[in-house]
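One protein chain omitted, others in place.
Now for subunit A:
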Amino acid sequence: MKSLFTSGHRGCAGCCDAMVAKFTLMAAGEDCIVISPTGCLEVMSTPYPETSWEVPWIHSLFENAGAVASGVEAALKAMGKKGDTKVIALAGDGATLDIGMRSISGAFERGHDITYVCMDNEAYMNTGVQRSGATPFDASTTTSPAGKVSYGNPLPKKNMPAIMAAHGSPYIATTSLGYPKDMIKKIKKATEIEGPTYIHAHAPCTTGWGFDTSKTVEVAKLAVQTGLWPLYEMENGEVTKVRKIGKQKKPVEDYLKMQKRFKHLFKMEGGEEQLKLIQALADKNIEDFGLE
């Protein structure tokens, strides 16, 4: 498969966003238009006069990918140019779960034929690793730092796929960089289904999470194997497919201890209790989605 996202971009070594972009274009092929809001991907892939995009690509603002994508789709339709052209928004978690939420909600409610892919690296990486609505419980970021009286982010991760499903989307799926084939397959499926479809891609960021650049896939797999990031598909609001963990099931510590953003949990007094709370989150996912 040809990658239409070229090398030579300015991302960190082993950048997760670059990988998601690459897989997205592998899935979509040449006949697509990509919309990306502000974030790592935009900044590192389009330093004027260079570009990493071999498909038409537009950046506008941090908070409006859903609306810009709606506009692109509407224009193609109005001018009789839509054909098989896929309109894809490729956005960070901050742009998706936080500031861009209203515009995505509007786009899905209106039923535009677009695919929205969230590259979930669980923080605002472009501005230096601040907490977002996707940051997991107890992760240390620069705006939710662990400290003498804090275990890091006190809030749970927002359940974006459920919110998107509530909009009546025909297809929603979670995926992970640990499973590139799964990612490509789901993104392809999403782009082929008519109507607004949503892919939530778990994307471990070496810089923000603090792990060795060679470990992206390992970390990503562990998120899935511990049950912290369940992989599933939803069609018309119903869960239709789940990736079972089976014998690969691991305790959450295996995942957490590989990352700097959780290292305080293994040192601080009371950290053990916190680890239990995180294990409970994983257990609930395992039960809710029948991952075993």
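To be clear about the criterion, contacts are C-beta pairs under 8 Å (C-beta built on N, C-alpha and C of every residue); 3 or more make two chains touch, one makes a residue touch a chain; residues count from 1.
We adopt the following convention: contacts and distances are computed from a predicted model.
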item: Which of "N-methylhydantoinase (ATP-hydrolyzing) A", "Coenzyme F420 hydrogenase subunit gamma", "Pyruvate synthase subunit PorA" or "(2Fe-2S)-binding protein" matches, in UniProt, the chain that is not displayed; value: "Pyruvate synthase subunit PorA"
item: Candidates A:Pro47, A:Gly168 or A:Gly290 - the one touching the absent chain; value: A:Pro47
item: Omitted-chain contact residue, chosen from A:Gly11, A:Gly66, A:Gly152 or A:Gly208; value: A:Gly66
item: Of A:Ala13, A:Met79 or A:Val149, the residue in touch with the unshown chain; value: A:Met79
item: Residues from subunit A at the interface with the omitted partner, ascending; value: 30-33, 35, 42-43, 46-49, 51, 53-61, 63-64, 66-81, 85, 102-103, 105-106, 109-110
